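Sharing a structure with you now.
Removed from the display is one protein chain of the complex; every other protein chain stays in position.
Think of it as A, B and C in the order they're written, each chain with its own count starting at 1.
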Amino acid sequence: MAEPLEGQARPRERAHPGAKEYVGIAVILTLITAVEVAVFYIPAMHPVLVPTLLTLSALKFCLVAMFYMHLKFDARLFSWLFVVPMIIATLVIIALMRLFGH
Amino acid sequence: MATTTAAIHAPVQAESGLWSWITTVDHKRIGILYGTTAFVFFLIGGLEATIMRLQLMRPDNTLVSPDFYNELFTMHGTTMIFLAVMPLSASFFNFLIPLMIGARDVAFPRLNAFSYWIFLFGAIFLNLSFFFGGAPDVGWFGYSNLTSKQFSPGHGVDFWAVGLQILGIASLAAGFNFIVTIVNMRAPGMKLMRMPLFVWMTLVTSFLIILAFPVITVALVFLLFDRFTGTNFYVPAAGADPVLWQHLFWLFGHPEVYILILPAMGIISEVLPTFSRKPLFGYPVVVYSGIFIGFMGWGVWSHHMFAVGLGPLADSFFALTTMLIAIPTGVKIFNWLGTIWGGRIEFKTAMLFALGFIAMFTMGGLSGFMHASPPADLQQTDTYFVVAHIHYVLYGGAIMGIFAGIYYWFPKITGRKLGEGLGQLHFWLNFVALNVTFFPMHFVGLLGMPRRIYTYAPHMGFDWMNLLSTAGVFGIIAAVLVFMWNVSRSLRHGEVAGPDPWGGATLEWAIPSPPPAHNFGTIPTVHSLDPLWHREGPELVKTANRIGGPIHMPPGSHWPMASALGITLLLSGMVFGWWLGIPGVLITLYGIYSWAFEPCT
Amino acid sequence: MRFRTHPMMFRRLMAALLVVLPLAFVAGCSMQDYPQSSLHPHSNYAQWIQTLLEQLTFWVVIIFVVVQALLIYAAIRFRSRPGAPDPKPIHGNTALEIGWTIAPALILTLVAVPTVLTIFKSQAPPPEDALQVRVVGHQWWWEFQYPDLGITTASELHVPVGVPVNISLETADVIHSFWFPAMGGKRDVIPGRTNRLWFTPSDIGQYPGQCAELCGTSHANMRMALMVQAPEEFQAWVAAQQLPPIEPEAGTLAAQGKQYFTQGQCIVCHMIQGVSAGVIGPNLTHVGSRTTIAGGIFPNDAADLGKWIINAPARKPGAKMLSLKDMAMSPEQVPAIVAYLQSLK
Partner (left out) sequence: MAVATATVAAHEAHPTSTGLNSRKMLFWAFLGSECMFFGSLIATYLVYRGRDQVGPHPHEILNIPFTSVSAFVLLMSSLTMVLALAAVQHGNVRGTRIWLAATALLGMTFLAGQCYEFTQFYFEGLALQTNLFGTTFFVLTGFHGTHVTVGVIWLWTLFVMAMQGRLPRERALDVEIAGLYWHFVDVVWIAIFTLVYLIQ
């Protein structure tokens, strides 16, 4: 079966990044994880623990989705297919927590 | 994998024989399989309803036992929703979507076959419960903790939960398939805003399916874990809250009701313009309101739970979001009226059903609107007023819309028209009988009759209205029998239809009836929303029927069916015994790997 | 077979639906004929709902009539006639679209405001002086406790007229739903939660109610009655209920019955103050004072009581009381037990 070449199959997609960028992202991800765990162990951070952790992990989430899953480079449609359900799921989680008094 | 594909030169001759149906990946055949299977389940669901109505015909009746009655309405609701209306809609998706968007097939033909087979096996599995120690009897929304092992020790609930899981796989697979098909398989020139409205509603429905089913999957997984491994998801003694089930169920359940109605709305949006000889009024607005309804459907689920006592704030919030949905729905209604307004209306049966849909759905929508006001709903919830609401939207809405579609597209599917005289009889019998059956339920509900009761006392004043409802069912049965007679007669003697019996505007009418296996000789280019009504029409018809070059259609495959069988065996092992899991796993793995590595072009 | 569809048929049918049925219905409608009606409010709460429902119905009927009228008019006016010209292909009209978005939105507002007001009004905390009642749902009967008065009874709830009743709702097993239509909306009874509901009965009378959430086999048989009494009458009832159970005179059939009762298995499940301490079934301390038994489905007379005791599950499907046979007791004992229970006024 003759699959069209990458470039032809995806006219609206920019080329994916290469190994160097990937490793760069991995370094950032590692750093964020380290910070997360550190924050968890520093008592002084506890008042802002929850917002900090949520922000940091959202950041990680976005980095993986944008670079490793190529959402930043691929067609917009793919982002929509993923992000809209993400938003609905998040709203549902928040709504349920409120409804159960959290 | 071989790079040379055996180019099958069109016209492709349709094969016949049982094996060809088992291995078929042709969307048209799968559509027919879906339709006939679902209709059988409609009859079964109707039979269950008939027995219920006979039991309720008079007070203190003893036709059926209370436990059997509970099984009846549970299986009636489950059957009608999951085994009748959803697959009937799926049958239209299958048969029509590729034709309407100008494609040879769906994006994933074998996945499509898989959907059908696993639906069939799941449906059979669910109904086997009647013969293996009792059907589920906890209502179609199976509120916990009544579903716990403690209060439902039999296997009924297991059949229900496992059966719904199997059916969920079918719906999910179909949902993904139609999203990709619609987004990716359109003929050149068919922009999103040139897609027929039915295609749009299918797209919205498919999105609702793929987002709503995971939620009930999770809720059912919890239930199965509780029942089989003794976890605590719905166990109050462990601090759990059985209301969680209600939230998860209705998070699925409300989008589900739009999954049931949007396809019917799509159908009548095709029928009304054709028989008014006028394009759909306000097409973009109708599209957007459909999308808006689909989206809003996620923010209203707790309107099924006003009696739970969620607090005034939550009640108000869900009341307002629910009421808001009346606006886009009203917009649709008024645009349909705008479509027939100033038209040249031909009262063909399909059109009667479409007009009947508007009348009856409005009725059901307005009783829904009354439910949306929590204080009022607290008097109505769990009474026959709700039963009236759901049957006006589901029977007067979804089923009537589906009948409109059957009359409209029957010629396309079979090449022959359904008899018009019998059709008109069918419609009027149905229309009158459905009102006789369901209209009194509004009152009997407001007068205090709860739903899901197998009997009621004589001095409550419920008697004559229940008798009337029961009498109405026989009208519905008569109507359905007329329809069945019409179908069997028309299949043999019906008027030969030709490619375009109604003067339709959309692509499916450009090709012969029934369409050849490859649908279009050449995929036409589309320049407008209703191409056959435009100057491009004749040219387009010519193109669509001209074989432009080699056409290759995917060969049949039995692996989808085998995989479906394997998965069903695997899951039904939870009820019948773990040993079933062994062939289940083996067949599933073998089926999936063979399927994945099977050359398919 | 050919049927001519005449638009008139459609119109007549709609007219019948719209006018005749509701009219016939309203004419024959009274509380006596429909004792469980939700359209006959007898409390402040039910009245609020009724007012709201009337507004809702008003708008809904108007919308219904408008839509159906437009539909029928269009169907008749624009039916295809021989020689009629091709219709103009109108694709839409922005002004109309805006109009029929805004009009429903206005109606919606008119309904939403009273809705929200009624929600908050009816879910506000109850007045301080309210009578406290604790309701416990059981498969398939209702238990009523008056914590401040020290009374426990079943299936029949007594309240004084004009006094707010504050009800807390709990369940012993699955979800039930507490509903006296004449008093207002229902409220679910949920394991692990305590729900609340309050209302002030406005008229003396007896009002039937019923469990409204599927709760298993005998869900249909989980009924109850509300006795709204004049204050003096209520006080008298309270005083009687607070007395210890009547001790049958020695040598009577009832005394014999008491002996059977205490020696048999009845005491495992039933409480009679000072006699037995079971909590699975209804408290029988004053069972003789009730008008019905077994979730309000049988009159409390000797015949029905006897049949009930002989084989409760046969009389009420699923009932979680043992039959006499399973309790290893004999039918000869029944008349005595019945006499005893009837003596417990």
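By definition in this document, a contact is a pair of C-beta atoms (placed from the backbone, for glycine too) under 8 Å apart; a residue touches a chain by one contact, two chains touch by 3 or more.
All figures in this text were calculated on a predicted structure; none of them were measured in a lab.
Colleague: Among the chains included here, which ones are touched by the excluded chain in the whole complex?
Modeller: A, B
Colleague: Would you indicate which residue among B:59, B:154, B:514 or B:554 is in contact with the undisplayed chain?
Modeller: If we include the chain that is not displayed, B:554 is the one touching it.
Colleague: Looking at the whole complex, which of B:123, B:190 or B:402 touches the chain that is not displayed?
Modeller: Considering the complete complex, B:190 is the one touching the chain left out.
Colleague: Among B:230, B:549 or B:577, which residue is in touch with the absent chain?
Modeller: Touches the omitted chain: B:230.
Colleague: Considering the entire assembly, which residues of chain B contact the chain that has been omitted?
Modeller: Residues of chain B in contact with the hidden chain: 103-105, 107-111, 114, 172-173, 175-177, 179-180, 183-186, 188, 190, 210-215, 217-219, 221-222, 225, 229-233, 237-241, 244, 248, 251, 552-554, 563, 592, 595-597, 600-601.
Colleague: Going by the touch rule given at the top, which residues of chain A touch the chain that is not shown?
Modeller: So the residues of chain A touching the unseen chain are 1-6, 9-12, 16, 18-19, 22-23, 25-26, 29-30, 33, 36-37, 40-41, 49-50, 53-54, 56-57, 60-61, 64-65, 67-69, 75, 77-78, 81-82, 84-86, 88-90, 92-93, 96-97, 100, 102.
Criterion: only the chains that are shown with their structure count from here on.
Colleague: Hey, which pair has more contacts between C-betas, B-C or A-B?
Modeller: By the number of C-beta pairs in contact, the winner is B-C.
Colleague: List the centre-to-centre spacing of chain A and chain C in whole Å, with centres computed as mean CA coordinates.
Modeller: 52
Colleague: In whole angstrom, how far does the Cα centroid of chain A sit from the Cα centroid of chain B?
Modeller: About 36 Å separates the centre of chain A from that of chain B.
Colleague: Can you list the chain B residues in contact with two or more other chains?
Modeller: 241
Colleague: Please list all residues of chain C that touch 2 or more other chains.
Modeller: none
Colleague: In the complex of these two chains, what residues of chain C are touching chain B?
Modeller: 1-3, 5, 9, 13-14, 17, 21, 25, 33-39, 46, 48-49, 52-53, 56-57, 60, 63-64, 67-68, 70-71, 74-75, 78-81, 84, 86-93, 96-97, 100-101, 104-105, 108, 111-112, 115-116, 118-120, 122-123, 139, 173-175, 177, 179, 181, 184-188, 190-193, 195-196, 208, 210-221, 223, 297, 317-318
Colleague: Flag every residue of chain B that touches chain C in the complex, lowest number first.
Modeller: Residue list for chain B touching chain C: 65-67, 70, 138-139, 143, 145-146, 151, 236, 239-243, 276-279, 281-285, 307-309, 311-312, 315-316, 319-320, 323-324, 326-327, 330-331, 333-335, 337-338, 340-347, 352, 355, 358-359, 362-363, 366-367, 369-370, 373-383, 420-422, 424-425, 428, 431-432, 435, 439, 443, 446-450, 452-457, 459-461, 533.
Colleague: Using the touch definition up top, name the residues of chain B that touch chain A in the complex.
Modeller: Going through chain B, the ones touching chain A are 1, 3, 5, 183, 211, 241, 244, 247, 251, 298, 302, 310, 314, 599, 601.
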